[in-house]
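Left out: one protein chain. Kept in place: all the others.
Read from first to last, the chains carry the letters A and B; within each, the first residue is number 1.
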Amino acid sequence: MTDASLHTGPAAGELEREAEQADNRSRWMLSTPAIVIICLAAAGPLMVMVLYSFLTPGDYGNVKWEFSTQAWVNTILQRDIFDDTLMWADAHLSIFWRSLSLSLITTVLTFVFGLPTAWFIATQPPGKKEFWLFLVTVPFWSNLLVRTIAIQELIRAEGVINNTLKFLRIIDEPIQMMFTDFAIAFGMTYVYLPLMVLPIYAAVDKLDFRLVEAAHDLYATRWRTFWRVILPLVKPGIIAGSILVFIPSLGAYVTPRVLGGGKNLMFGNLIELQFGQGRNWPLGAALSLMLMAAVMVALIWYVRVTSRERADV
Amino acid sequence: MKMVAGQELGTTGMAVNSDAVAEEPAVEARRISKIFQGETEVRALDDVSVSIRRNEFFTLLGPSGCGKTTLLRVIAGFEPPTMGALYLAGTDISRLPPNQRPVNTVFQNYALFPHMSVANNIAFGLEMLGKPKDEVRQTVDDMLRLVQMEALKTRRTSEISGGQQQRVALARALAPHPEVLLLDEPLSALDLKLRKEMQIELKRLQNETGITFVFVTHDQEEALTMSDRVAVMNAGKILQIGSPQEIYQHPAERFVANFIGESNFLDATLSGGTVDLKAGGRYDVTVPEGVAEGSVSVLVRPEHASVRSGPAGDGEMSGTIETVVYSGEATTLHLRLATGEPLKARSPNSPGEGTLPGQGEEAAVSIGAGAVTVLRD
Partner (left out) sequence: MSEPAVQPRRGYSVRTLPGFAVMAVFCFIALYAPIIILVVFSFNAGTSLAIWEGFSLRWYAQAAANEAVQEAAVRSLILASIAATVATVAATMAALATTRTRRFPGRTMIYALINQPLMVPEIVTAVALLIVFAWIKVATGHTSLIYLITAHTAFCIPFAYLPIRARLETMDYTLETAARDLYASPWNVFSRVTLPLMWPGIIAGYMLAFVISLDDVVITEFVKSAGQETLPTFMLGQLRRVVTPEINAISTVILAAGAILVSLFFWLSRGRK
């Protein structure tokens, strides 16, 4: 055994500290390009937008560098042009309401159609399962604008649906479907359906069917089993799917623009308006931040619900 | 065949002149501690000092979590020690990264590169050392012959069996002819029969290559079979270092005795060079350092206790047979001594009818001379 006094090695903890510091350094260096690009073209501009929401709109778009809280006031209130009294900005409020209600309707519709689809895929035999899953995934990754155009061509006045109905002599005049709230809800349900199917599929796929058998064994009917056993067990997937559909619906821009036209605006289109004809960049910035806040609320709700679910298990 | 390839290769990397330091230990760990910070602080190695001789088959033996693998990883350079220093042939290598240490490892799961062939796996270390192509090819062939894998040279590592992967992992680690080969429970994934074969194989490879082997295992039989010396570890400390015979016959502590082989612990009184067992009998013993006179606990291996029917005579212990367990080559009797202490006695089965007492009978137990070991605990 070596005498302790001969000990000449590194000081206590020195090697570990050096190794850890070198490791931290290399991890930060490796992350730098991604962080720089995202700060430059995603996270950073969001900060600038906060600043812009407190400026005065320029006469021909852009801003004047004068501090103002007017943009934030104008998000929900407006000043009467005759007597200068403040009142609710009805136009904005109705757009908020349309965004919220259409997003909720879309979420419910995708759930109604998505749950059976997910269930169907998950209960297929192993070889076929991948095929059906693939069929749901391909539309999900194909161009959103193209899929919206496909819906548009379907529901136009001279579209396939109206033409078929006329041909069958069910209607004489084409039904006006384009540029309605119905068109937006229909289109969003179509484009976001895979986002509901995939997480529910993942949940059903993990479902232990012995539990379902146990419920049947204990005299539950199919529907009681469905409500009392299956739904609670696939709930995490349903919640994930709902959030995945609700968030992009709330911020949708392309689908309402193409299918809703100039009158049936949603939140995203209202924001765009401020940077176009509206020429009110600070208001646009404030509205964008509001939309972002709404999305964050939904996300935080999701994180809290899921962490509670996980704690229960 | 003597290990030709290794001799030709000479030593790798920054190896030290072997004549000048012939008396230096191959590996010397001086007062090494390793503390893992986490939710709770884990002292994986607690002031461990050990020196491993050249050309030795040295085994680190202990239960899982005793720190044996951590010590191996510290030697390999994968884990920096919290305290202490590490010497290789007399040179401080504490600061050398693993790729500059002339030490190679055989990993528990083999860690063969799945995207390379068997031959490319074996060639990897040599290529990294910048050896000329001819030499690499020659050494790879020698290694394949050494582990009897020539036929599978071009196979992918995913296409060969566990035992074959084991051989490739060995060849890969031996190819650069390291100063020290570290083996981290390399046999644990093999089935019993293959494991026995590989034990002998490893011993042969160590003899042929003359490389220092540091072998980690939790299997005491494996340790006793293969090692020149064994270090028994528990809770981050080395409890005892010795030859397999020393460790088995004269364990220093109750933990070592318990971990290796089967044991009976009996109460006794130590005075001078003899112990008086509470259950009866007086035996000469060697007294280990640090054990005071008076009440002690002694170890008797079951195969050193012999049992006959009938009441105990002078210097014998009396007891009752509680259970008789037949296990093929031997029969084990579980007795309850008159003092209330339990005792196991094992005797080999001879052909023909046994003469051992049966269950419930009264019996007399005697212990062979030199079979009583005083424990420090």
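In this text, a contact is a pair of C-beta atoms (placed from the backbone, for glycine too) under 8 Å apart; a residue touches a chain by one contact, two chains touch by 3 or more.
Every value quoted in this text rests on a predicted model; they were computed, and no experiment measured them.
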Candidates A:Leu15, A:Ala71 or A:Ile151 - the one touching the absent chain: A:Ile151
Footprint left on subunit A by the chain that the document does not show: 23-24, 26-31, 33-35, 37-46, 48-49, 52, 62, 113-117, 119-121, 123, 130, 132, 134-139, 141-147, 149-154, 156, 158-160, 162-163, 190, 193-194, 197, 209, 212-213, 216, 222, 225-226, 247-248, 250-251, 253-254, 257-258, 267-268, 271-272, 275, 281, 284-285, 288-289, 291-292, 295-296, 299
Interface with the unshown chain - residue positions in subunit B: 12-13, 76-78, 97-100, 103-105, 107, 109, 111-115, 124-125, 128-129, 172-173, 176
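The rule we apply is simple: only the chains that are shown with their structure count from here on.
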Length of the line joining the C-alpha centres of subunit A and subunit B, rounded to whole Å: 59
Residue numbers on subunit A that touch subunit B, as the complex places them: 1-2, 4, 6-10, 12-13, 15-16, 18-19
Sites on subunit B touched by subunit A in the complex: 28, 30-31, 33, 49, 51, 80-86, 92, 94-95
